[in-house]
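With one protein chain held back, the other chains of the complex are shown just where they sit.
After this line comes subunit A, so read on.
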Amino acid sequence: MEKAINRQRVLLEHLRPTSSVSSHSSQTHESSLSASICLAGGSAAYHRAAAFGDDVVIVAAYRTAICKAKRGGFKDTLPDDLLAPVLKAVIEKTNLNPSEVGDIVVGTVLAPGSQRATECRMAAFYAGFPETVPLRTVNRQCSSGLQAVADVAAHIKAGFYEIGIGAGLESMTVNQIGSTRQVNPKVQIFEQARDCLLPMGITSENVAQRYGVTRQEQDQAAVESHRRAAAATASGKFKDEIIPVSTKIVEPGTGVEKPVIISVDDGIRPNTNIADLAKLKPAFKKDGTSTAGNSSQVSDGAAAVLLMKRSLAMQKGLPILGVFRSFAAVGVDPAVMGVGPAVAIPAAVKSAGLELDDIDLFEINEAFASQFVYCQKKLELDPEKVNVNGGAMAFGHPLGATGARCVATLLHEMKRRGKDCRFGVISMCIGSGMGAAAVFERGDCVDELCNARVVQSNNLLSKDVQ
(Lines give C-alpha, C1' and ligand atoms only; values in the text may rest on other atoms or scores of the structure.)
Protein backbone atom coordinates (compact mmCIF):
# COMPACT_ATOMS: atom_id res chain seq x y z
CA MET A 1 0.00 0.00 0.00
CA GLU A 2 2.91 2.27 0.75
CA LYS A 3 3.97 1.75 -2.84
CA ALA A 4 0.60 2.93 -4.10
CA ILE A 5 0.73 6.01 -1.91
CA ASN A 6 4.20 6.81 -3.18
CA ARG A 7 3.09 6.41 -6.79
CA GLN A 8 0.12 8.63 -6.15
CA ARG A 9 2.42 11.22 -4.62
CA VAL A 10 4.80 11.22 -7.63
CA LEU A 11 1.90 11.59 -10.05
CA LEU A 12 0.22 14.27 -7.98
CA GLU A 13 3.43 16.28 -8.08
CA HIS A 14 2.95 16.50 -11.84
CA LEU A 15 -0.35 18.26 -11.33
CA ARG A 16 0.68 20.48 -8.42
CA PRO A 17 3.68 22.20 -9.84
CA THR A 18 5.92 22.92 -6.90
CA SER A 19 9.61 22.54 -7.02
CA SER A 20 10.47 19.07 -5.92
CA VAL A 21 14.21 19.12 -6.02
CA SER A 22 15.28 16.98 -3.17
CA SER A 23 18.71 17.60 -1.78
CA HIS A 24 20.04 14.08 -2.14
CA SER A 25 23.77 13.99 -2.41
CA SER A 26 24.30 12.86 -5.98
CA GLN A 27 26.88 10.15 -5.96
CA THR A 28 28.68 9.46 -9.17
CA HIS A 29 28.65 5.80 -9.90
CA GLU A 30 31.74 5.03 -11.90
CA SER A 31 32.05 1.96 -14.01
CA SER A 32 34.73 0.82 -16.35
CA LEU A 33 32.31 -1.32 -18.34
CA SER A 34 31.02 -0.13 -21.65
CA ALA A 35 28.97 -1.62 -24.40
CA SER A 36 30.74 -3.14 -27.36
CA ILE A 37 29.94 -5.59 -30.09
CA CYS A 38 31.13 -9.12 -29.51
CA LEU A 39 33.22 -10.21 -32.43
CA ALA A 40 33.38 -13.84 -31.41
CA GLY A 41 30.28 -14.83 -33.31
CA GLY A 42 27.48 -16.94 -31.92
CA SER A 43 27.70 -20.64 -31.28
CA ALA A 44 24.80 -21.33 -33.62
CA ALA A 45 25.79 -21.37 -37.24
CA TYR A 46 22.52 -19.79 -38.13
CA HIS A 47 20.98 -16.57 -36.88
CA ARG A 48 17.36 -15.84 -37.26
CA ALA A 49 16.75 -12.98 -39.60
CA ALA A 50 15.64 -9.62 -38.33
CA ALA A 51 12.27 -9.78 -40.01
CA PHE A 52 10.92 -12.90 -38.41
CA GLY A 53 7.31 -12.42 -39.55
CA ASP A 54 8.53 -12.50 -43.14
CA ASP A 55 9.43 -16.21 -42.95
CA VAL A 56 7.57 -18.45 -45.36
CA VAL A 57 6.09 -21.27 -43.31
CA ILE A 58 4.30 -24.51 -44.02
CA VAL A 59 1.06 -24.88 -42.09
CA ALA A 60 -0.22 -28.08 -43.70
CA ALA A 61 1.25 -30.87 -45.82
CA TYR A 62 -0.71 -33.94 -46.86
CA ARG A 63 -0.45 -36.71 -49.41
CA THR A 64 -2.49 -39.55 -50.76
CA ALA A 65 -1.31 -43.08 -50.29
CA ILE A 66 1.27 -44.05 -52.94
CA CYS A 67 0.00 -47.00 -54.94
CA LYS A 68 1.48 -49.25 -57.60
CA ALA A 69 0.67 -48.12 -61.11
CA LYS A 70 -1.73 -50.31 -63.10
CA ARG A 71 -2.05 -52.83 -60.29
CA GLY A 72 -2.48 -50.74 -57.15
CA GLY A 73 -5.27 -48.88 -55.42
CA PHE A 74 -5.42 -46.00 -57.86
CA LYS A 75 -5.32 -48.02 -61.09
CA ASP A 76 -8.84 -46.86 -61.93
CA THR A 77 -8.59 -43.35 -60.53
CA LEU A 78 -8.26 -40.38 -62.84
CA PRO A 79 -5.37 -37.98 -62.13
CA ASP A 80 -7.65 -35.07 -61.24
CA ASP A 81 -9.48 -37.25 -58.73
CA LEU A 82 -6.10 -37.93 -57.12
CA LEU A 83 -5.19 -34.24 -56.81
CA ALA A 84 -8.55 -32.90 -55.59
CA PRO A 85 -8.54 -34.73 -52.20
CA VAL A 86 -5.16 -33.31 -51.12
CA LEU A 87 -6.03 -29.78 -52.27
CA LYS A 88 -9.26 -30.05 -50.31
CA ALA A 89 -7.45 -31.45 -47.27
CA VAL A 90 -5.02 -28.56 -46.82
CA ILE A 91 -7.94 -26.15 -46.84
CA GLU A 92 -10.25 -28.18 -44.63
CA LYS A 93 -7.67 -29.11 -42.02
CA THR A 94 -6.70 -25.45 -41.56
CA ASN A 95 -10.20 -23.97 -41.90
CA LEU A 96 -8.80 -21.54 -44.44
CA ASN A 97 -11.13 -19.69 -46.75
CA PRO A 98 -10.08 -21.11 -50.16
CA SER A 99 -10.56 -17.72 -51.84
CA GLU A 100 -7.60 -16.40 -49.82
CA VAL A 101 -5.19 -18.66 -51.70
CA GLY A 102 -3.09 -16.60 -54.12
CA ASP A 103 -1.95 -19.41 -56.40
CA ILE A 104 -1.79 -23.18 -56.70
CA VAL A 105 1.31 -24.64 -58.34
CA VAL A 106 1.27 -28.31 -59.28
CA GLY A 107 4.35 -30.31 -60.18
CA THR A 108 3.53 -32.93 -62.75
CA VAL A 109 5.80 -34.66 -65.23
CA LEU A 110 4.67 -37.28 -67.70
CA ALA A 111 1.32 -36.01 -68.95
CA PRO A 112 1.12 -33.62 -71.91
CA GLY A 113 1.59 -30.13 -70.46
CA SER A 114 -1.50 -28.25 -71.42
CA GLN A 115 -3.84 -31.19 -70.94
CA ARG A 116 -2.55 -31.81 -67.44
CA ALA A 117 -2.75 -28.09 -66.56
CA THR A 118 -6.43 -28.20 -67.51
CA GLU A 119 -7.02 -31.34 -65.46
CA CYS A 120 -5.38 -29.72 -62.44
CA ARG A 121 -7.54 -26.63 -62.80
CA MET A 122 -10.56 -28.92 -62.86
CA ALA A 123 -9.29 -30.67 -59.75
CA ALA A 124 -9.20 -27.30 -57.96
CA PHE A 125 -12.89 -26.88 -58.73
CA TYR A 126 -13.66 -30.40 -57.43
CA ALA A 127 -11.80 -29.45 -54.26
CA GLY A 128 -14.04 -26.44 -53.76
CA PHE A 129 -11.78 -23.59 -54.83
CA PRO A 130 -13.57 -20.61 -56.37
CA GLU A 131 -12.81 -19.55 -59.93
CA THR A 132 -10.79 -16.61 -58.60
CA VAL A 133 -7.93 -18.85 -57.43
CA PRO A 134 -5.41 -19.38 -60.26
CA LEU A 135 -3.42 -22.54 -60.89
CA ARG A 136 -0.41 -23.50 -62.92
CA THR A 137 1.77 -26.55 -63.42
CA VAL A 138 5.53 -26.84 -63.27
CA ASN A 139 7.78 -29.54 -64.66
CA ARG A 140 11.25 -30.08 -63.29
CA GLN A 141 11.03 -33.82 -63.89
CA CYS A 142 11.48 -35.83 -60.70
CA SER A 143 11.69 -32.76 -58.44
CA SER A 144 8.57 -31.06 -59.81
CA GLY A 145 6.74 -31.35 -56.50
CA LEU A 146 9.61 -29.73 -54.61
CA GLN A 147 9.96 -27.09 -57.31
CA ALA A 148 6.26 -26.28 -56.93
CA VAL A 149 6.71 -25.76 -53.18
CA ALA A 150 9.86 -23.68 -53.78
CA ASP A 151 8.08 -21.57 -56.40
CA VAL A 152 5.25 -20.80 -54.02
CA ALA A 153 7.71 -19.95 -51.24
CA ALA A 154 9.61 -17.62 -53.56
CA HIS A 155 6.45 -15.91 -54.75
CA ILE A 156 5.28 -15.35 -51.20
CA LYS A 157 8.70 -13.94 -50.36
CA ALA A 158 8.50 -11.68 -53.40
CA GLY A 159 5.12 -10.38 -52.25
CA PHE A 160 3.11 -11.66 -55.21
CA TYR A 161 0.65 -13.19 -52.75
CA GLU A 162 0.57 -14.22 -49.11
CA ILE A 163 -0.90 -17.73 -49.21
CA GLY A 164 -0.13 -20.40 -51.79
CA ILE A 165 -0.31 -24.14 -52.34
CA GLY A 166 2.55 -26.17 -53.77
CA ALA A 167 1.41 -29.58 -54.93
CA GLY A 168 2.47 -32.60 -56.95
CA LEU A 169 0.58 -35.12 -59.01
CA GLU A 170 1.48 -38.17 -61.04
CA SER A 171 -0.55 -41.06 -62.32
CA MET A 172 1.90 -43.44 -63.91
CA THR A 173 -1.07 -45.66 -64.65
CA VAL A 174 -2.39 -43.06 -67.06
CA ASN A 175 0.90 -41.66 -68.34
CA GLN A 176 3.88 -43.91 -68.93
CA ILE A 177 7.52 -43.03 -69.38
CA GLY A 178 7.98 -43.11 -73.13
CA SER A 179 10.97 -42.60 -75.35
CA THR A 180 11.40 -39.39 -77.31
CA ARG A 181 9.88 -40.09 -80.68
CA GLN A 182 11.80 -37.77 -82.95
CA VAL A 183 15.42 -37.16 -82.14
CA ASN A 184 17.36 -34.28 -83.56
CA PRO A 185 20.35 -35.74 -85.48
CA LYS A 186 22.48 -32.99 -83.95
CA VAL A 187 22.71 -34.98 -80.69
CA GLN A 188 25.39 -37.14 -82.24
CA ILE A 189 27.74 -34.12 -82.05
CA PHE A 190 26.78 -33.05 -78.52
CA GLU A 191 27.67 -35.92 -76.26
CA GLN A 192 25.91 -34.54 -73.22
CA ALA A 193 22.76 -33.80 -75.21
CA ARG A 194 22.79 -37.41 -76.34
CA ASP A 195 23.19 -38.58 -72.78
CA CYS A 196 19.95 -36.80 -71.93
CA LEU A 197 18.18 -39.46 -73.96
CA LEU A 198 19.61 -42.34 -71.94
CA PRO A 199 16.95 -44.38 -70.14
CA MET A 200 17.11 -43.66 -66.40
CA GLY A 201 18.06 -47.25 -65.68
CA ILE A 202 21.18 -46.89 -67.77
CA THR A 203 22.21 -43.74 -65.91
CA SER A 204 21.83 -45.75 -62.73
CA GLU A 205 24.15 -48.43 -64.12
CA ASN A 206 26.58 -45.66 -65.03
CA VAL A 207 26.58 -44.37 -61.45
CA ALA A 208 27.14 -47.88 -60.07
CA GLN A 209 29.97 -48.47 -62.49
CA ARG A 210 31.65 -45.08 -62.30
CA TYR A 211 31.54 -44.80 -58.50
CA GLY A 212 31.80 -48.50 -57.67
CA VAL A 213 28.47 -49.17 -55.96
CA THR A 214 28.09 -52.94 -55.67
CA ARG A 215 24.96 -54.98 -56.25
CA GLN A 216 25.01 -56.07 -52.64
CA GLU A 217 25.10 -52.51 -51.30
CA GLN A 218 22.16 -51.68 -53.52
CA ASP A 219 20.11 -54.68 -52.46
CA GLN A 220 20.92 -53.92 -48.84
CA ALA A 221 19.61 -50.35 -49.29
CA ALA A 222 16.40 -51.70 -50.81
CA VAL A 223 15.88 -54.13 -47.93
CA GLU A 224 16.42 -51.30 -45.42
CA SER A 225 13.98 -49.05 -47.29
CA HIS A 226 11.24 -51.69 -47.20
CA ARG A 227 11.99 -52.52 -43.57
CA ARG A 228 11.73 -48.90 -42.47
CA ALA A 229 8.62 -48.20 -44.56
CA ALA A 230 6.92 -51.32 -43.21
CA ALA A 231 7.81 -50.35 -39.63
CA ALA A 232 6.51 -46.79 -40.17
CA THR A 233 3.27 -48.08 -41.66
CA ALA A 234 2.82 -50.67 -38.90
CA SER A 235 3.28 -48.04 -36.21
CA GLY A 236 0.75 -45.78 -37.92
CA LYS A 237 3.23 -42.97 -38.57
CA PHE A 238 1.86 -42.21 -42.03
CA LYS A 239 -1.67 -41.74 -40.70
CA ASP A 240 -0.77 -38.11 -39.90
CA GLU A 241 0.10 -37.30 -43.49
CA ILE A 242 -2.07 -39.58 -45.64
CA ILE A 243 -5.48 -38.34 -46.74
CA PRO A 244 -7.79 -41.30 -47.45
CA VAL A 245 -9.16 -41.15 -50.99
CA SER A 246 -12.58 -42.63 -51.83
CA THR A 247 -12.40 -44.03 -55.30
CA LYS A 248 -13.29 -47.16 -57.23
CA ILE A 249 -11.53 -50.28 -58.39
CA VAL A 250 -12.61 -52.24 -61.45
CA GLU A 251 -12.11 -55.93 -60.92
CA PRO A 252 -10.08 -57.40 -63.72
CA GLY A 253 -11.96 -59.99 -65.73
CA THR A 254 -15.48 -59.34 -64.42
CA GLY A 255 -15.34 -55.56 -64.95
CA VAL A 256 -17.32 -54.99 -61.75
CA GLU A 257 -16.80 -51.56 -60.17
CA LYS A 258 -16.23 -51.54 -56.45
CA PRO A 259 -16.09 -48.38 -54.28
CA VAL A 260 -12.98 -48.33 -52.05
CA ILE A 261 -11.18 -45.99 -49.67
CA ILE A 262 -7.43 -46.00 -50.23
CA SER A 263 -5.41 -44.90 -47.22
CA VAL A 264 -2.35 -47.18 -47.15
CA ASP A 265 0.72 -47.35 -49.38
CA ASP A 266 0.55 -50.64 -51.23
CA GLY A 267 4.07 -50.97 -52.65
CA ILE A 268 5.80 -51.91 -49.39
CA ARG A 269 6.95 -55.52 -49.10
CA PRO A 270 7.77 -56.13 -45.41
CA ASN A 271 9.33 -59.51 -46.11
CA THR A 272 11.89 -58.26 -48.63
CA ASN A 273 15.28 -59.86 -47.98
CA ILE A 274 18.72 -59.96 -49.52
CA ALA A 275 18.42 -63.54 -50.70
CA ASP A 276 15.28 -62.88 -52.72
CA LEU A 277 16.60 -59.64 -54.16
CA ALA A 278 19.85 -61.32 -55.20
CA LYS A 279 17.89 -63.66 -57.45
CA LEU A 280 16.46 -60.82 -59.56
CA LYS A 281 17.93 -60.26 -63.00
CA PRO A 282 19.36 -56.88 -63.95
CA ALA A 283 16.57 -54.85 -65.52
CA PHE A 284 18.46 -52.49 -67.77
CA LYS A 285 21.76 -54.05 -68.74
CA LYS A 286 22.84 -57.68 -69.02
CA ASP A 287 25.74 -57.46 -66.60
CA GLY A 288 24.23 -54.58 -64.65
CA THR A 289 23.34 -54.20 -60.99
CA SER A 290 20.04 -52.29 -61.04
CA THR A 291 17.05 -54.59 -60.72
CA ALA A 292 13.33 -54.15 -60.25
CA GLY A 293 13.99 -54.78 -56.57
CA ASN A 294 16.50 -52.02 -55.97
CA SER A 295 14.93 -49.34 -58.16
CA SER A 296 12.00 -47.07 -57.33
CA GLN A 297 8.57 -48.38 -58.12
CA VAL A 298 6.25 -46.98 -60.76
CA SER A 299 3.35 -45.43 -58.81
CA ASP A 300 0.36 -43.13 -58.59
CA GLY A 301 0.00 -40.42 -55.99
CA ALA A 302 -0.48 -36.75 -55.12
CA ALA A 303 0.50 -34.37 -52.34
CA ALA A 304 -0.16 -30.74 -51.39
CA VAL A 305 1.58 -28.24 -49.15
CA LEU A 306 0.02 -25.02 -47.83
CA LEU A 307 2.44 -22.13 -47.39
CA MET A 308 2.03 -18.62 -46.07
CA LYS A 309 3.87 -15.81 -44.30
CA ARG A 310 4.59 -16.52 -40.67
CA SER A 311 2.92 -13.29 -39.61
CA LEU A 312 -0.29 -14.41 -41.32
CA ALA A 313 -0.13 -17.91 -39.83
CA MET A 314 0.27 -16.42 -36.37
CA GLN A 315 -2.59 -14.05 -36.98
CA LYS A 316 -4.82 -16.94 -38.04
CA GLY A 317 -3.60 -19.05 -35.15
CA LEU A 318 -2.44 -21.87 -37.42
CA PRO A 319 0.20 -24.33 -36.21
CA ILE A 320 3.53 -23.84 -37.93
CA LEU A 321 4.77 -27.18 -39.23
CA GLY A 322 8.00 -25.86 -40.70
CA VAL A 323 9.81 -22.92 -42.20
CA PHE A 324 11.00 -22.97 -45.80
CA ARG A 325 14.66 -21.94 -45.50
CA SER A 326 16.34 -22.44 -48.87
CA PHE A 327 16.21 -24.17 -52.22
CA ALA A 328 18.84 -25.03 -54.79
CA ALA A 329 18.66 -26.71 -58.19
CA VAL A 330 21.96 -27.73 -59.79
CA GLY A 331 23.13 -29.36 -63.00
CA VAL A 332 25.26 -32.50 -63.26
CA ASP A 333 26.45 -34.82 -66.04
CA PRO A 334 23.32 -36.31 -67.69
CA ALA A 335 25.03 -39.70 -68.01
CA VAL A 336 25.10 -40.01 -64.22
CA MET A 337 22.06 -37.90 -63.38
CA GLY A 338 21.64 -39.78 -60.08
CA VAL A 339 24.49 -37.90 -58.40
CA GLY A 340 22.30 -34.75 -58.29
CA PRO A 341 21.64 -34.78 -54.52
CA ALA A 342 25.36 -35.00 -53.76
CA VAL A 343 25.76 -31.57 -55.38
CA ALA A 344 22.37 -30.02 -54.60
CA ILE A 345 22.32 -30.74 -50.85
CA PRO A 346 25.55 -28.85 -50.02
CA ALA A 347 24.35 -25.94 -52.18
CA ALA A 348 20.99 -25.64 -50.43
CA VAL A 349 22.49 -26.13 -46.97
CA LYS A 350 25.06 -23.44 -47.63
CA SER A 351 22.51 -20.95 -48.85
CA ALA A 352 20.54 -21.53 -45.64
CA GLY A 353 23.65 -20.46 -43.73
CA LEU A 354 24.12 -23.94 -42.30
CA GLU A 355 26.54 -26.82 -42.47
CA LEU A 356 25.76 -30.45 -43.22
CA ASP A 357 26.26 -31.35 -39.56
CA ASP A 358 23.40 -29.04 -38.59
CA ILE A 359 20.90 -31.14 -40.53
CA ASP A 360 19.01 -33.61 -38.38
CA LEU A 361 16.95 -35.42 -40.99
CA PHE A 362 17.17 -36.12 -44.71
CA GLU A 363 14.61 -37.24 -47.28
CA ILE A 364 16.63 -38.28 -50.32
CA ASN A 365 14.58 -39.75 -53.10
CA GLU A 366 15.54 -43.33 -53.91
CA ALA A 367 15.22 -43.28 -57.68
CA PHE A 368 17.76 -46.08 -57.78
CA ALA A 369 19.67 -47.74 -54.97
CA SER A 370 22.91 -47.04 -56.85
CA GLN A 371 22.56 -43.28 -56.77
CA PHE A 372 21.00 -43.21 -53.32
CA VAL A 373 23.86 -45.21 -51.84
CA TYR A 374 26.41 -43.10 -53.70
CA CYS A 375 24.99 -39.77 -52.49
CA GLN A 376 24.76 -40.96 -48.90
CA LYS A 377 28.37 -42.15 -48.99
CA LYS A 378 29.67 -39.10 -50.83
CA LEU A 379 28.17 -36.70 -48.29
CA GLU A 380 29.12 -39.02 -45.42
CA LEU A 381 25.59 -38.92 -44.05
CA ASP A 382 24.60 -40.92 -41.00
CA PRO A 383 22.22 -43.62 -42.33
CA GLU A 384 20.15 -43.16 -39.17
CA LYS A 385 19.26 -39.65 -40.36
CA VAL A 386 18.38 -40.54 -43.95
CA ASN A 387 14.96 -41.77 -45.10
CA VAL A 388 14.03 -42.92 -41.63
CA ASN A 389 10.61 -43.99 -42.85
CA GLY A 390 11.77 -45.66 -46.04
CA GLY A 391 11.80 -44.23 -49.53
CA ALA A 392 10.78 -44.64 -53.12
CA MET A 393 12.13 -48.19 -53.42
CA ALA A 394 9.54 -49.23 -50.85
CA PHE A 395 6.48 -47.15 -51.63
CA GLY A 396 7.16 -45.80 -55.08
CA HIS A 397 8.11 -42.68 -56.96
CA PRO A 398 5.16 -40.96 -58.63
CA LEU A 399 7.47 -38.49 -60.39
CA GLY A 400 5.64 -35.17 -60.07
CA ALA A 401 4.26 -35.90 -56.61
CA THR A 402 7.44 -37.11 -54.91
CA GLY A 403 8.81 -33.69 -53.93
CA ALA A 404 5.61 -32.59 -52.22
CA ARG A 405 5.22 -36.07 -50.72
CA CYS A 406 8.66 -35.72 -49.12
CA VAL A 407 7.64 -32.39 -47.54
CA ALA A 408 4.71 -34.09 -45.84
CA THR A 409 6.82 -37.04 -44.70
CA LEU A 410 9.75 -34.93 -43.51
CA LEU A 411 7.79 -32.30 -41.62
CA HIS A 412 5.53 -34.80 -39.86
CA GLU A 413 8.59 -36.81 -38.81
CA MET A 414 10.30 -33.63 -37.56
CA LYS A 415 7.18 -32.80 -35.58
CA ARG A 416 7.26 -36.27 -33.98
CA ARG A 417 10.93 -35.98 -33.13
CA GLY A 418 10.55 -32.76 -31.17
CA LYS A 419 12.92 -29.87 -30.72
CA ASP A 420 16.11 -31.90 -31.07
CA CYS A 421 15.28 -32.23 -34.74
CA ARG A 422 15.54 -28.68 -36.00
CA PHE A 423 16.61 -28.78 -39.65
CA GLY A 424 15.58 -31.16 -42.41
CA VAL A 425 16.60 -31.53 -46.03
CA ILE A 426 14.72 -32.89 -49.03
CA SER A 427 16.60 -33.76 -52.18
CA MET A 428 16.30 -35.78 -55.34
CA CYS A 429 18.07 -36.41 -58.60
CA ILE A 430 16.48 -35.22 -61.82
CA GLY A 431 16.45 -36.91 -65.21
CA SER A 432 18.63 -35.26 -67.88
CA GLY A 433 21.26 -34.46 -65.25
CA MET A 434 20.17 -32.21 -62.39
CA GLY A 435 19.58 -32.25 -58.69
CA ALA A 436 17.40 -30.24 -56.34
CA ALA A 437 17.39 -29.76 -52.58
CA ALA A 438 15.53 -27.69 -50.03
CA VAL A 439 16.13 -26.96 -46.36
CA PHE A 440 13.29 -26.82 -43.85
CA GLU A 441 13.33 -25.76 -40.22
CA ARG A 442 10.98 -26.54 -37.38
CA GLY A 443 8.47 -23.76 -36.86
CA ASP A 444 8.85 -23.45 -33.11
CA CYS A 445 12.61 -22.97 -32.89
CA VAL A 446 14.17 -19.58 -32.39
CA ASP A 447 17.75 -18.88 -31.57
CA GLU A 448 18.60 -17.55 -28.17
CA LEU A 449 18.71 -13.79 -28.15
CA CYS A 450 22.27 -12.74 -28.76
CA ASN A 451 24.12 -9.66 -29.81
CA ALA A 452 27.05 -11.56 -31.26
CA ARG A 453 27.38 -11.03 -34.97
CA VAL A 454 28.96 -13.42 -37.40
CA VAL A 455 32.31 -12.11 -38.52
CA GLN A 456 31.92 -12.06 -42.26
CA SER A 457 35.52 -12.24 -43.37
CA ASN A 458 38.05 -13.34 -40.86
CA ASN A 459 41.32 -13.01 -42.68
CA LEU A 460 44.07 -13.09 -40.14
CA LEU A 461 46.85 -13.07 -42.71
CA SER A 462 48.66 -9.87 -43.51
CA LYS A 463 47.79 -8.15 -46.75
CA ASP A 464 51.18 -9.01 -48.24
CA VAL A 465 50.27 -12.66 -48.28
CA GLN A 466 47.29 -12.19 -50.57
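Quick note on the criterion: a contact is a pair of C-beta atoms (placed from the backbone, for glycine too) under 8 Å apart; a residue touches a chain by one contact, two chains touch by 3 or more; residues count from 1.
The rule we apply is simple: contacts and distances are computed from a predicted model.
A.B. asks: What does the UniProt entry say the missing chain is called, choosing from "Transmembrane protein 231", "Transcription initiation factor IIA subunit 2", "COMM domain-containing protein 3" or "Peroxin-7"?
C.D. replies: So, among "Transmembrane protein 231", "Transcription initiation factor IIA subunit 2", "COMM domain-containing protein 3" or "Peroxin-7", the name matching the hidden chain's UniProt entry is "Peroxin-7".
A.B. asks: Can you say which of A:117, A:202, A:280 or A:314 touches the chain missing from this structure?
C.D. replies: Within the whole complex, the residue contacting the unshown chain is A:314.
A.B. asks: Please give every residue of subunit A in contact with the chain that is not shown.
C.D. replies: On the side of subunit A, residues 3-4, 7-8, 10-11, 13-15, 17-24, 26-31, 33-35, 37-38, 48, 50-54, 310-311, 314-315, 446, 448-452 touch the unshown chain.
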